[in-house]
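Okay, so here's the structure we're looking at.
Of the protein chains in this complex, all but one are displayed in their positions.
What follows is subunit A.
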Amino acid sequence: MRNEMTLSFVAIEENEALARMAMTCFITPLDPTLEEISEFKTIVSEAVTNAIIHGYNCDGKSLVTIHAVIDDNKIIMTVEDQGEGIFDVEQAMEPMFTTKPLLERSGMGFTIMESFSDSLSVESMLGSGTVVRFEKTFSPVTEVSRMR
């Protein structure tokens, strides 16, 4: 199947749950396994939280935009903000690196996104924002059970 969607919301922490819920509904027709759903939800949560907290400092007015395409069993998704940008993307992607230790950010967001997706790329420019793009392929539950 093929499907496409865009979702924009202001940068408040309450919208992390909105993004997780909306995106979970979007992939439900692909019939993913429970573990795939939960990994996908985690990726969405990490990317959106980064945009809200680091991109916009929870300013409550700037917009985070999710764009997603379903192509057969695969989702291709971007999470975009026009916020602060990342000073050094390579450093930001190192496990345990965080610019906000006082907020108890663990610095594990990118590690988790990388591990739970099939591919991940991050484009960022200081002062103009960040785009995180990832792909994840799902194995439909019905197909898995047929294989067994």
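Here is the rule we use: contacts are C-beta pairs under 8 Å (C-beta built on N, C-alpha and C of every residue); 3 or more make two chains touch, one makes a residue touch a chain; residues count from 1.
Note that in this section contacts and distances are computed from a predicted model.
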| item | value |
| --- | --- |
| "Ethanolamine ammonia-lyase large subunit", "ABC transporter ATP-binding protein", "Anti-sigma factor antagonist" or "NADH-quinone oxidoreductase subunit" - which is the UniProt name of the missing chain | "Anti-sigma factor antagonist" |
| Contact residue for the chain not shown (choose from A:Ser8, A:Asn57, A:Ser106 or A:Ser128) | A:Ser106 |
| Of A:Ser8, A:Ser115 or A:Ser128, the residue in touch with the unshown chain | A:Ser115 |
| Residue of A:Lys41, A:His67 or A:Arg133 touching the missing chain in the full complex | A:Lys41 |
| In subunit A, positions touching the absent partner | 13-14, 16-17, 20, 35, 38-39, 41-42, 45-46, 49, 53, 95-96, 103-109, 111-112, 115-116 |
